[in-house]
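The full complex has more chains than appear here; those shown keep their coordinates.
So that you can tell them apart, the chains are marked A, B and C in the order they are listed, and the count of residues begins at 1 in each.
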């Protein structure tokens, strides 16, 4: 590979690995939270809803800073991780996943929650009457009917994860060949005045993102017309 | 100026005693300055304005690279104070600054820092080659001036190749500082001015000498419509009061 | 199985805050018991039939009371029990067939069969499809079905899991007569075979006749009468019930004037009209309402009025064709009363009755309804 290709290939693979894993995690946990928020009432629910939105409000660098405090060697969770794995999580691509997850979670929760709230409760009752438990009903009825919203949330989360930069940079650093995501590479190239590389990277990132988003949409919307 | 006309139209009353002594409303100049100058320049503002009653200074702080890009994009800045000669050079090449007004006005120094509670015995740059030192935080040499200086210094000291695989690149100095403060890296290179903002959590090990001095250049932007006032500002910064203030924040004053 | 229901449920008017004494919009207050029988819930629009179903199924929690099915407590305010819907094991066809829009007909029906093994599930599905004549719709989605087809799929879905209790809320309202007649037969047999309690809501009198073991008449959230078809039809307890069963010739101006032990009848004066009705345990002077089903008015060839035999002179006001029947409106001129009769067409033809004609009208004593 030419150095240029190498400069492109690694960031791409790491970016999409991070985005894919973080989107998957966001999908699982975000939809779960959205369901709970939509279908349960508990004390402090409104506050919890708002706190989930926080990572959108704060500058990513600041979030990154908080994450460093939490996950770093001396951080509350970081120490735990360290004592278990023997190595820290800082400066690894896994840290990038955490950063991406944190900033994109609110996108999924809010979007999916709105979609779940719009699902007709009568249909859920109909499933209960057929003996389905709440969990079965959620998977069989509620979530499929909220599919459009969840899908929108997924697209947004994925895009945000791909584009994540500030928090990732703080948490995983920019270690060429190890943690330099597309965003970071673009930023670096851009800052260094290497406009050619920056443009190529922007183009590649854009194309690849669009393709993956389009694919996600296609796969998930099979049979959509019948609903 | 436009501003003045507008103001009179709107209020319709003549200038009152509370307005500045000058008969006119003040001219506004915008100074795009490197982020590391934030506190020093902010501190200078009232003094400068007191001395130059007709001028109102606006600062625009940011990374030198970003500021340069803004000026390239046509941002209405009057003065550019960079933390990095190269950014100024680029603008000079593009004739976007008034080359005659360009001058270095202050110097920063590169320092090696370690966490305050570090138990590694690092007393100098050479100790960084010790295998116990696992990670070193530096600015990205390609994008952050301090990183560039660091690389130059290390290369000059013949250490770069040994340290290269220990470095964690940061996109700004603050990031290096945070890493060191939190003990995420064993050591880091920052400017003296940055190091001075975290006296409790880090320890300055040593000044690192660099052959090319860390000079801060300042110049008037070509498209400025207030070149005289801009020059006033540059003079003020380079003058006694300006230099004193800068010194207070850890800068090294240029010896005449 | 036996079901005991004794509940109260109140809906409040929208906008009226609970604190400041919310205005009651509707109050359901129902109490009844049933066995393994087919009960038809009958009552005007808005009388609380669906609300009762929702309480029994657990979708809505009553305000007070209890619901017991066999020894299973579905709900009991006192011991704070409200059995989760899933555990009630009942079949419920909603008033608006709530099919799952993202599943085809097969999946909709299979939904309640998850614990069945594959073979028996397949068999059951086929049974249901053929029972309801929807074999060809197996792969369709609800949006591709007609109203009546949706209803049948909803019924199939509710019946498939062989529930212990069936709640059917107007399950045939969108079906044509032929298929409805067939399905009514099937439902009736099913209930017999499975020996389960079945509650059925309908507004259609024919369905009531064909289905009901007993009828529970609701009005304004209260049980008006609970009895067999005959009881409801010939001994309605009050005006509400009388109206509901289509007793359109209703008069509330009658006074008991005496009893006739021989013919076991009671003699009333309804205005200035003398009429004999089946024996009543009332004293002379008591007021009573009476009525007669349009089908139970017979026409005699012209002749003499005989009030002692409930035979009256009448003028035909109008004759309206209603397919195989004719609706005849007559005026008992001397008594300022109008009656409406429904008579098989050929009777009218054979009597050669026309609007404007005079005729004799007979109200069979045994068919006169009083309350």
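Rule of thumb we're sticking to: a contact is a pair of C-beta atoms (placed from the backbone, for glycine too) under 8 Å apart; a residue touches a chain by one contact, two chains touch by 3 or more.
Treat the numbers as computed from the prediction; the structure is a model and nothing was measured.
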(request) State, as a formula, how the whole complex in this structure file is made up of the labelled chain kinds. (result) A x2, B x1, C x2
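Keep in mind that, in the parts below, only the chains that are shown with their structure count from here on.
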(message) Of all the chains shown, whose C-alpha centre falls nearest the centre of every protein C-alpha atom combined?
(response) A
(message) So the centre of each chain is just the mean of its C-alpha atoms; given that, what is the distance between chain B and chain C in Å?
(response) 88
(request) Could you grab the centroid distance between chain A and chain B? Build each centroid from C-alpha atoms only and quote it in angstrom. (result) 36
(request) Can you check how far apart chain A and chain C are, centre to centre, with Cα atoms defining each centre and the answer in Å? (result) 57
(request) For chain C, jot down the residues that touch at least 2 other chains. (result) none
(message) Can you pull out the residues of chain B that are in contact with at least two other chains?
(response) none
(message) Looking at the complex, which residues from chain A come into contact with chain B?
(response) 65, 68-69, 72-75, 88, 90-91, 169-170, 173-176, 184, 187-188, 191-194
(request) Please name which positions on chain A make contact with chain C in the complex. (result) 120, 122-123, 125-133, 136, 140-141, 144-145, 147, 223, 226-227
(request) Would you tell me which residues of chain B are touching chain A in their complex? (result) 63, 65-66, 90, 135, 140, 142-144, 167-171, 175, 178-179, 182-184
